[in-house]
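A single protein chain has been omitted; all remaining protein chains appear in their positions.
A and B label the chains in the order they appear, each numbered from 1.
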Amino acid sequence: MLALQILIDGFAISTLYALGALGFTLIFGVSGVLNLAHGGILVVAAMIAWYVGTSLGFGAIEGALAGIVAGILIALLTYLAVVRPINRSRAIPARERELFVLTATLLWGVMIEEALSYIFTNSPVTVLPLLPGTIDIAGVRTPSNELLTAVIAWAVMIALWLFVNRTKLGRQLLAASINPRALTLLGFELGTIYLLVWLIYGLLAGIAGVLLGSFLGTGADYIPGLTGSAFTIVILGGLGSVSGTLIAAYLIGYIETFTAYLISPSLREIPALILLILVLYLRPQGLLGRR
Amino acid sequence: MRVITPSKAIVLVLVLAALALLPLGANGYILGVLTTAFYFAVFAMSWDLLFGYAGEVNFGPTFLIGLGAYGAGMANALLHAPVPLAILIGALAAVAGGVALAIPALRLSGPYLGLITLVAVLLLQQAIVIFAGVTGGEIGLSVPDVLSIDSGPNYEYALAFMAVSGVILSLIARSALGMILQAAGQDRIAAEALGFNPTRHKIMAFAISALFSGLAGAFLVFYLGTASVSAVVDIAIGVRVIIAVVLGGRRTIIGGAIGAVFLIVAGELLRPIGQLSDFVVALIALIVIVIQPDGLLGLLPARRGA
Partner (left out) sequence: MNAPAPRLETTRLHKRFGGLIAVKSCDLAVYPGEIMGLIGPNGSGKSTIMQMIMGVVKPTSGDILLDGISIAGKPVYEIARAGVGIVFQHSRPLRLQTVLENILLGLLPDRITRLRPPQGAVARATLIAEECGLAGVLHRLPATLPFADLRRLELAKAIARDPGLILIDEPFAGLTRGEVTDFANLISRFRTQGRAVVLVDHNVKSLVSLADRAIALYLGEKIAEGTPAQVMRDETVRRVYLGGAITAQPRAAREVPSGPKLLEVENLSVFYGKAQALDQVSLTIEAGEFVSIVGLNGAGKTSLFNAISGLIPSTGTIRWNGTTRRRTTPGAIARAGIVQCPETRELLGAMSVADNLRLAAQRFDRAETAQRLDWLYTLFPILKSRVDQESRTLSGGEQQMLAIARSLMLKPRLLILDEPTLGLAPVILGQLSEALTRLRETTDITILLGEQNVTFALPHADRVYVIEHARFVWQGPPARFAAEAGEGYL
């Protein structure tokens, strides 16, 4: 039942991509930053989860928690050590700021990749699944972890939606993505809001990284591909559009799964890249983005 | 047009002369490091023409370098073209690829253009792997001919190539074309109000940048004896090209060369700490970017206040 297998696998991976890409969109929408070190954050979370869970032997749950914490920490570090200093630097002219941030996050991503490669070597590893064993769905044997992964990812996304739309802090974030100046005029401190956004991003990326690591495996070499997938999804969906990101995540996730099953696993990333180039040339604002 | 002040010209000539005499005393290892550094310098200088002057960020310079390298390598290995012809073919491949990328890409703005150049590298990498039959795939493509077997002549070739490229690129940067490029890069509307079509000039800048990057990539293949993804089509290498320009001083052309040599030499000096050397160099670069975005040349008093 190849079709069903593709359907299930595609769903799981699309959901994880959606989770990761949501974080990417969040950072872009509120903080205005295209974080080209995104893949690095995902893999740091995954590697720490593997290290604590498997290498040190603490078990799957402890490993996952450690990985998520690592994701939060490295995201905050990215903001405090890379993004914020550049935004505040008086030496950099205002019109080049965006460029410097992009270059710096790109460099930071390369640094993370090299550090991980040095500490853990490039050999791919797999994060311990939270739920061992397999489940039989209409004749297709699926790892239970895969289903759990999709459920957790959806739970997190719903929680995020509730947070943004139903809580005071969440609505501040939403407002910051629409008009940061308005918030300042109303007495809010933008600095605190940015810190919060990066913290939430770290949480999302941490969870996504750990889950992806248990599903696809992880390693320093995964970083460029993960960053590439994330910004393919975000560009395809439209920079700044949450629903666009979700739709695009499923599109890309399924395209990759199809390619992996029907053509070759090593070529899984190619159709998405070609799609990205086409989108950039033909409709740069993506499916649902505002120009 | 004012190209360069006499005092700076004398300093440059002296430095080049000193470098040219180096093989008389230095050993093969040092010459080898510097040879790589010189080719890297051309990568950086051609990147600066595009960025510092035309104002376009190319996040994937290794797309152009890779086209040049593999174009030349395949011409030599598969078509048995002699080295000079192969290098020419590589350069033309880079120019063709660069212009093909630029024409539609220049309709986009801001982050989109940078992203397209980045994606171009990823696609090139994938293409090389898919067509491993002709490209050698992940193992790489070894070429039958090389520039020279000895480190001395290789070094002189690289030095000469860097010096000539540097002079030509500097002349272009400081020429009328360079001024128009700067206007187009700094302020599109202002450039148009003066009667210039910025897109045409930027395509020209892309083409020139591609030419020199492609040439350097091709030369590099015939120095190393092989073309491989990790050597010429890597994102990390592309990032280092950008770092070299920012470190040395953007919008100066020569700054790129200084930054490139500095990066490669620093990387070698840190070799004793093993694999971490790349990380440390990148860390230093990040700190420099944040604290001194005008780079090393920005420390000179003549440039402050510009």
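Just so it is clear, a residue touches a chain if its C-beta (ideal position, glycine included) is under 8 Å from a C-beta of that chain, and two chains touch if they have at least 3 such contacts.
Computed from a predicted structure; not experimentally measured.
Across B:Leu64, B:Val95, B:Ala158 or B:Ile180, the residue that sits in touch with the chain not pictured is B:Ile180.
For the chain missing from the display, the contacting residue among A:Phe11, A:Phe188 or A:Tyr254 is A:Phe188, taking the whole complex into account. Touching residues on chain A toward the chain that is not drawn are 168, 171-172, 174-175, 178-179, 181-191.
Although one chain is not shown, part of chain B still touches it, namely residues 1, 171-172, 175-177, 179-180, 182-183, 186-187, 189-197, 200-201, 204, 251, 305-306.
Here is the rule we use: only the chains that are shown with their structure count from here on.
Each chain gets a centre from the mean of its Cα atoms; for chain A and chain B, those two points are 32 Å apart.
Residue ranges on chain A touching chain B, taken from their complex, read 34, 82, 85-86, 89, 91-92, 96, 98-100, 102-104, 106-108, 110-111, 113-115, 117-118, 224, 228, 231, 235, 266-267, 269-270, 273-274, 276-277, 280-281, 284. Against chain A, the residues of chain B that register as touching in their complex are 57, 59, 104-105, 108, 110-112, 114-116, 119-120, 122-123, 126, 129-130, 235-236, 239, 242-243, 246, 274-276, 278-279, 282-283, 285-286, 289-294.
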